[in-house]
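Left out: one protein chain. Kept in place: all the others.
A and B label the chains in the order they appear, each numbered from 1.
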């Protein structure tokens, strides 16, 4: 089954890709690796500290939104998500309260999406960690590296 | 000398590998690179903020424990640590007090171990930095990328 068909079955529509507001690019190729820049959840998600201003459920939804934007970027970069061979690495950055502990539950919002959409090719190494702050006060920012053919 | 013999000489026994509690994998291959997920020190080390709740010496020991778990994971992934050609990169993340400054001394706990065990093949690029928070309140989390043959 193509990834496009799977997206339809899952009733997922990928969002429009968003251009960076600063001096960087959204994706870069090297060899058969595709690097995606740190990606936020967009403007529909509450800003602030997870564990204080933002709940784990809200942050899970934000991490899923990061993942959707990352998939949209990968589709634009590769032409088709069917070219993805594996998901090498996810760096999940949570803008959290200093004593917050549930980063894995938050970043699962992205990880669950990648596995739903890409199956075993979506399984990845990961760090899910707490940042001191994030641009614009977003609750989550995520970086992904894919291998493609 | 094989790495296994060197481990015996150093009187180091690698720990059992621990499976992730969330939706990710401990290691991933791409080309001749082996990515290891962000790895904590296990449950035998005090949690909390380094520089406040946890001393530099305790955090050094925690970083060494992260390194042991990372070597155990690499051994499982590769069959033998002798296949490691070089250690490309270490990302050392310290759950530190906001004005903590001694991250390099902490992450040396892992770096010293890698060089003890792997010799020149254990030398690596590194960032040793302070996170706002870490999962479960662990004091240190470390990510490593190896090149293998």
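The rule is short, and it goes like this: a residue touches a chain if its C-beta (ideal position, glycine included) is under 8 Å from a C-beta of that chain, and two chains touch if they have at least 3 such contacts.
Everything quoted here is computed from the prediction, not taken from an experiment.
Among A:14, A:71 or A:91, the one in contact with the hidden chain is A:91.
By the touch criterion stated above, the residues of chain A touching the omitted chain are 20-28, 30-31, 35-38, 49, 91, 93, 95, 98, 130-137, 141, 143. Listed here are the chain B residues that touch the chain not shown: 31-33, 86-90, 94-105, 107-108, 111-112, 115, 123-133, 147.
Convention: only the chains that are shown with their structure count from here on.
The centroid of the Cα atoms in chain A and the matching centroid in chain B are 25 Å apart.
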